[in-house]
Structures are given as C-alpha cells and as structure tokens.
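Note that one protein chain of the assembly has been removed; the remaining protein chains are unaltered in position.
In order of appearance the chains are A and B, and numbering begins at 1 in each one.
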Amino acid sequence: MDRTTSASMEMRSEGLGTTPSEHPAFAGRIELPYKLTTGRAASVFLAELASRRIVGSRCPSCARVLVPAQDFCAECGTAAEELVVVASAGSLSGFTETAAGVLGLIRLDGASTDLVHRILDAGLADLQVGQRVAARWAEEAQGSVLDIVGFAADDAPAASEEVRPLSDPSDPVIEQPYRLRLDYQHAYGPYYGRLFDEIATSRRIQGVRCPRCECVLVPPREYCDTCFVRTAEWVDVADTGVIKAFSIIHLEFVGQVREPPYIYAEIVLDGAATRLIHTVGGIEVEEAMERLHPGTAVRAVWKDGEPVGTLEDIVYFEPVFDD
Amino acid sequence: MRDVAIVGTGQTKHARRRTDVSQAGLVREAVDAALEDACLTFADIDSVVVASGPALFGAVNQPEKWLVDALGGHMKPVVRITSGGGTGLAGALAAMNQVSSGFVERVLVVAYDKLSEGALQYQISTLYDPFWGREFAVGIMGFAAAYWRARIDALGHTEEAAALVSVKNHRNAMRNPYAHVKKEVTVEDVLASRPLAWPIKLLDVPPISDGACAVILASEDAVPSITSTPAWIRGMAYYGEADNAANRFMLQSVPLQLAAQRVYKRAGIVNPRRQFDVAELQEPYTNFELSYYEGLGLCRSGEAADLIASGATEMEGDIPCNPSGGCMGANPIGATALIRLAEAALQVTDKAGERQVPGARTALVQAGGGWANLRGVAVVGADRN
Partner (left out) sequence: MFGRAINRVAVVASAQTKLRDAWSNRQHVDLISEAVVGALKGSGLRIEDVDFVIDCGSDILDGRSISNCGFLGAMGAHHKEESRVEEDGLWGALYGATKIGSGSAEVGLVLAYSKPSESDVSAFYATQCEPFYQRPVGFDHAAACGFQAQSYLASHSLSEEVFADVVAHDWALAAANSAVELETAPTAGDVRASSRVAAPLHELELSRPVDGAVAVVLASKRVAQRVCTDPVWITGIGTAMDQHSFAMRERDSLPACAAAAEAAYRRAGMDGPEGASLAELSASSAATQLMVLEALGLADPGGAARLYSEGSDVALNPSGGSLPADPIMATGLVRLSEAALQLSGRVGHGPEGASSAIVHGAGGVGMQNHCVFTLEV
C-alpha cells in the first residue's frame, strides 16, 4: 500500500462538488491464495476434459441433463448423481461481446441446458443464433474449464448418440488453486485526510473532540460513536501514551508484515480516549512478558527520513519505564 | 408476536478439510440432515436464510447465490446474513423474525464456512481499517490475546484457568460425534503448548474447520404438525458496539451484557446459574469462555477462574458449559454459532446422545464476532415462555 498526498483539509464537506481527480486515494490491495474444492460433479467434469469428454449430470427427478455437470438440479433441488457424457458440439443459443471478448451460450447435443463459454474466431457479425459450434481443445489439459479453449463454428452434424453413460472416469480434479486480487482506492475523506497530512508534514497526531462527552477521538471522525453528535474541534494528541493491552505474536501467517516474534499492542495516546493499533519494540520478548502491563507508558519511535503519512511512519512504540 | 421453535437440526461431518464436497455440497449435507430430522422436504420450506463468514473466506461473493441450487431455494426468499463470527445466530434471529411476524411459517437457516479453502488469519485481518491498524493485525487472535492478558491482571483469568476450559472442552468433544478434534489434553499440555499470540497458546485455540449446520424454525401454528418435541426459542438478541468508541470497556463485553439482559427479561431469567440447565458458548479462545461466565451472569465479575476450578461447568456440574466441546471440537466459524443453537435444541429435547445433560429443559446460547463487539444471546427451552 502506498499513499500519494492529500489535499483534503476541509472539515465540512457537503456540497463541495469536487471532481475525483482532486482527491488522492489510499491504494489498498487484498491478494489471497486459495485451494477451492470443486465438489463431486465439477471434479469429474474438469478431469474428463483431459480426455476431451464433456460431462453432464442427469436429474433423476426431472430427467434433464445438466451441462456442465451440477451436483444439484437447481429447479427441483434433487441431487443429480448420474454422470453422463454429452457431445462436444451443439448449437449457439445466444452471444454477446464484452471486454472479455465474445461469449456464447451453447446447447450441446444431448444437454437440456446451456453453458457459457468463449466463442473463438468470430465477430458478432459472423454469428447467428442456432448455428452449429464445437469445442476447441487446449493442447495441454490443466484441469480447468479452459481446457476447452472455446467454441468455434463447425459444420459437423449433430451426433446420433447424444448422451452416453460416463465410463472409466479419470481421477477427479478435487481442488483448484485460485488467487483473488482486489484493488481499492480508499478515499481519505476530510478526517483521515487531515490526520495523515499532519503526520506527514509535522509528525503531529490529531484527533477530534466530542462536544458532549468531551472525549478526544483518534482517528478523527465526524460523529462521536457513543453520543452520535457531530465532533467539533481538532485537538493535538501526544505521541506518547499507555499500553491498553498487548500480546506477543509468534504465529506466522500469509500476508504478515512483521517478522515474529513481535508485540501487538493497543495503545491509548495521551490526550485521546480511543485505541491505536501498533507494535511495541525496543524491548526483548522475554523481558516484555515480565515488564509490560496494561498501563505501561510508551512513546512513538518515528522512522528516519521524511514521513509519508501512514502509521508505518512510526516504527514502533517503545516502553518508558520509571526506573 | 408468535412463538417460534426449532423443529429440526443437522450438522455436517466437520473436518480440517473436506475435499469430497464443494461449499455447496457442504451446506447440502447439513440441510439434508435437518430436513430428515424434521421429516420435512424442500417443498415444506418457505424461506431460506444463509449465514456465513466474510466473502473472502471462500473467495465467493454473496455465496448464497451459488448455494441456492443446493438449498432447494429456487424461487423462494433467500437472503444471507453476515455479522462476524456469531453470524449463525444472527441468521437464526433474522429467520425467527420472518416467522414470528407471520411473513412465513417455516424457515431453513443454514450456516457454514469452509475455512480450509484459504489463508484464514490474513482474511480475518481484513476486518481492520485499511488506514488504521490492518498492517499490524493478527487476525483477531492478537486482539483476543491482548485483552486476555489485561484480564489476567484485572480479573484473575489466569493461564491455568483458561487451560481448564481447554481440558473440559476437549474432553467433552470426545463424546460429540460431530467434533473432529478428538484428543484429551491436560492442564500441563495446554500450558506447555506452543505460544501463538501469548498468552494464547496452541491448545487455547480451536481448530480451523470445514463445516455447516442447518436449523429449521417453525411458527407455533406450524409446530404441532411437525414435531411433538420442539425446542422453543424463548428469546434471542444480537447487539453491536462501535469498536473504537471513546473509553470502550474492554474487560467485559457490554453488547453481550445488553443481549443477555434483553433475552433474560423476555424469558424470565433472573438467576441464570440456577435457571439454566446447560449452556453452549462460542468460546472460541479459552479465555473468552471465562469472560462469558461473568458477562452472562453465571458468576460475578472476577470469579470465572473459581467457577471453572470448582467443576460447576463440567458435565457433572450444576451448569455444564459446552457439553458439545464448543469450538474446541470443530470451528467452522460462520456455522459455529448456529451449531451452539442446534446443540442447545438437542439438549432441551433430550436428543444429545452421549453428551446429554440429564433432564435439561432450559439452555443458554451465546455467540459473538468482530472485535468482541458483536454479541448474541439466546434462550432455548422445552417449554414456552
């Protein structure tokens, strides 16, 4: 994550009518690895693509052949356990073109339902509902629906025997690796904008005071959570405070930014009534277990060089012992 | 307001990883079991409520739209509630309102998570504000450990007391056919187990699980034709608290107390320790159970360590807590709270098998999520209010 700069200093923002480009955003990314379980029907469907066979499932209740194979018949809820092989050619029921290319809805011979897939080697002008198409296979199967590269126009007539029982099934593809990446441009808004601007320009941490309970809220926000009245006044808080609570992290996990062991801490800055989430450093873990307590005083250790305006400008908070 | 009862429950075979079913197949397994328990079919179900953890857990956004086929939900009301770790109970509450208002007669509630699909701690860390603390978050474990450490000083919730919770829940899970962690542990084992977020250690932590639970709710008008042994929901509530509110009290959960107050009032509970025969609590960390004893009024503030040490919350005690083993036996997060509700229903209908508390008629259920700021409570009974 990185941050450019924020020009959003206004406290009251209604009706400003500004355009997006005037307000830099905080670029956030969530990127996660998965191993997704395909389930019975899909695990066989995906595996059979390597043998260039397209598998459907027959609903025992309504007798429809669902393609690609489904575990359950959506319309009646029945488990569709009988797996069958349908033709790899059929007719085009519909098509569209989006940023992803030309996509088609295809009714394979023997299937009772359409499937969605890519249409190859054709523009919209070349396509007609009802025309014959056939699967084009990837050179090397990966156990993915993209082992069918797509469907292309094909003159072959409909197969005489459209639906066959599935014989000698391959080993199922029981899981698929998956990576989800989501990018964000989080708006700072007037409150976080000013907070991080102040950190970036003067290493000053600011909160807002609630006029009713008189508590100072950091990070600043428009409404006091407890009183639900508008906060009124910007207030400087210190870069010193006390530990409200802490734990010592040994666990390692995907996405972690600090190397264990380290000390997770919730800190109440002097002058504030809310918690700041950070780490405590400058103390060995063994010593921390003995000497740190809720209430232990700490002070921010700022990173050398120009601050950029995030909590990472503080390396950690170090304990301040009386002795 | 119409009374609402649980008329069927079902759970999957929970496991660290289920490779034989997709997320859809997992929920179906629980639903089939619940329908069979209630002797109902999809045709009898008017509405479906799905509850699960954040979409990032399974890489499927609004997963109810995928699961609908497996839930027999075609052309029915289907909606999903996602309210943190306690979402199973939040889902049941939404369903209960659908029934008690007269909107529908029978609702299928299904809650699940298939946690083996992804990288759990980082997924949970995305609860945190991207500007303010996410980079330092350790799921919710760092947070939970930190306030346990604070309660050690303030309330005497020692590591030994928490270890007793682990020992009890692990032992109880041995008798629960749905639990997938079947391992008795000793206090010494717990204390010597590897620190993850000290003072939280490996054996203070539940497993990561794949699992689902389904519960069928019916109106007082529909109950007689379904079962002669309904479990009546005598009260249910789910409260929130602004996480970073000024001077937020962290040693006890205020929303838990608010939920308990509301539900106890409705169910006529004035002495929880005496009036409840059994409790199912969503720990998930051992120290949470200690805190819940106090927040739910099973003992006074600062007495939880004494309560667990006294044996009162053991199977043989006067207020057995988590005869199912709680989260220690299985923890498919989104399903966990609904599992607690289902287990409570089994207890008050004398269907809990080897983990049955003899003669139980009134059960307490607790659920929660977020940063200890989403908390739910329910009372389930063999009798109506």
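The rule is short, and it goes like this: a contact is a pair of C-beta atoms (placed from the backbone, for glycine too) under 8 Å apart; a residue touches a chain by one contact, two chains touch by 3 or more.
In this text the structure is predicted, and so the values were computed from the model without any measurement.
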Query raised in the report: Which of these, B:74, B:171 or B:273, touches the one chain of the complex that we don't see?
Result: B:74
Query raised in the report: Among B:31, B:94 or B:150, which residue is in touch with the absent chain?
Result: B:94
Report summary line: The one residue from B:9, B:83, B:169 or B:227 touching the chain left out of view is B:83
Query raised in the report: Can you name the residues of chain A that touch the chain not displayed here?
Result: 8, 10, 13-14, 16, 18-20, 22-23, 25, 28, 30, 36, 38, 42, 45-46, 66, 68, 70, 74-75, 94-101, 103, 105, 113-118, 124, 129, 144-146, 150, 176, 178, 180, 182-193, 221-226, 228
Query raised in the report: What chain B residues would touch the chain not displayed?
Result: 1-2, 24, 54-56, 59-62, 64-69, 73-84, 90, 93-94, 96-98, 100-104, 123-124, 126-130, 237-245, 254-255, 258, 369-371, 373-374
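One rule holds in what follows: only the chains that are shown with their structure count from here on.
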Query raised in the report: Taking each chain's centre as its mean C-alpha position, how far apart are chain A and chain B in Å?
Result: 26
Report summary line: The chain B residues in contact with chain A across the complex are 18-25, 28, 42, 56, 58-59, 68-74, 114, 116-123, 125-126, 128-133, 135-139, 141-143, 145-150, 153-154, 194-200, 242, 244-248, 250
Report summary line: The answer for chain A against chain B in the complex is residues 1, 26, 28, 30, 32-40, 42, 70-77, 79, 174-175, 178, 180, 184, 186, 188, 192, 196, 210, 213, 215-217, 219, 224-226, 244-251, 253-258, 264-266, 273-279, 289, 293-294, 310-312
